[in-house]
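Right after this comes chain A.
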Amino acid sequence: MGNLAVQDLTKSYGSVHVLKHINLAIDEGDFLVLVGPSGCGKSTLLSIIAGLEQQTSGSILISGKVVDTLEPKERDIAMVFQSYALYPAMTVADNIGFALEMSGVPKPERLVRIQKVAELLQIEHLLQRKPGQLSGGQRQRVAMGRALVREPKLFLFDEPLSNLDAKLRVEMRTEIKKLHTRLQTTIVYVTHDQIEAMTMATRIAVMKDGLIQQFGTPSDIYDRPANTFVATFMGSPPMNLVPVTVEDGQLIMASGERLSIPVGVNAAAITGGKLLLGLRPEWIALADQGAKDSFRMEIEVVEPTGPDLYVNLNFGGQAIIARLPAGESVKQGEYAQFLIDSSKTMLFDADTGMAL
Partner candidate 1 sequence: MTNANVVTANLDARATKSRQRQRIANRVLVYAVLVFFAILFLAPVYTMFLTALKTMPEIQQGNLFALPQNPSFQAFGHVWSEACISVRCTGLRGNVLNSFLMVIPAVLISVSLGALNGYVLTKWRFKYDNLIFGIILFGSFIPFQIVLIPMAFTLGKLHLAGSISGLVLVHVVYGLAFTTLFFRNYFVTVPDDIIKAAKVDGAGFWMTFYRILLPISWPIIMVAVIWQFTGIWNDFLFGVAFTGGENQPLTVALNNLVNTTTGTKAYNQDMAAAMIAAIPTLVVYVFAGKFFVRGLMAGSVKG
Partner candidate 2 sequence: EDVEVMHWWTSGGEAEAISVLKKALEGEGVGWKDAAVAGGGGAAAMTALKARVTSGNPPTAAQIGLMGLQEWAGEGLLGDLSATAEKQSWVKDLPPAVMEGAKYEGKFVGVPFNIHRANWLWSNAKIFADNGLTPPTTWDEFFAVGDKLKGKGIIPLALGGEPWQETILLEDTITAVGGSDFYRKAFLELDMGALGSEQMVKAFETLGKIRDYIDPGAPGRAWNDATSMVLTGKAAMQLMGDWAKGEIVKAKLVPGKDILCTPAPGTAGAYHFNVDYFMMFKAEGSHLDAQMKLAAAIMDPSFQETFNMVKGSIPANTAVKGDKFDVCAQQAMKDIQESVAKNALIGALQGGAAQSARIQGAVQDVVANFFSSSQSAKDAVAALVKAVADAKS
């Protein structure tokens, strides 16, 4: 089955350089999630892996074989298109069953498999409709169904759940994971949903402007971001970055507040430089009045999201966001004491943005 390697891949549209020397390698059975800002080249990368677009340079290897000259169908992949790309003249059932038909699966078996996938996607009642008669989410599920009904070497999913409601999305996520566990197929998956990325991936690649910023396991990415871009990109609300300098083995903010150096960082090595302290919102907690090492901050905005409160704080002149459990009594405009978990905080070089 299929491991996948992307070697020094570039792609340009005329003078627009969309992918710049991408290198990636995942093992058979890996679940690679691609994330990155809109327009960074994720879909383009998938298209090239699928053989639908021609790279400008570089190679794609599937199962160790260079596939650059192979037709998509010879690469044995299934793909969910970001734009769905449903066959407008076919019914939903035919859309889903088309690939099976092409690979010569006999009709009775095909019907069974279509039915199964349709149930999984909760679109059994739509099987006889044409794509034009479906809602947006239903179309997206048909697009999914077209891929899920197959058993290829490699699955490519381009934001397959973006138009589904949260509940369905959770269910689909579970189904995809089950499928992955069952088939052990290699998967490349593009998503903007962080929970999707974190819970499904065995590997995450964070891209920006056609470059890979970090490639690692989900916890690498979340807990040890390689640079400020990754740090602020993953996580919502994003990691707070507070400018600090080092003095006497302590971090000092412009306002004079002193914080302890993150655990595991060698204070001597960094003395003098301009730094950024990385602080995820959930690393900030409400402290009891007068607790040790706590900071007094002004509560500027409180946003309840249901399970949590997002709280905009003024921390020594610096705006930061904290995520507190719903029900904590914080009031806009008041002051409170907050704790910062220095066992988790990170430091970045303010100029290069690289983690220390």
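Quick note on selection: all candidates are chains of the complex that A comes from, given by their letters.
Note that contacts are C-beta pairs under 8 Å (C-beta built on N, C-alpha and C of every residue); 3 or more make two chains touch, one makes a residue touch a chain; residues count from 1.
On a predicted model such as this, the values are computed, not experimentally measured, just so you know.
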{"item": "Chain A in this complex - touching candidate among 1 or 2", "value": "1"}
{"item": "Contact set on chain A toward candidate 1 in their complex", "value": "47, 50-52, 71-73, 77-79, 81-90, 98-99, 102-103, 130-134, 136, 139, 146"}
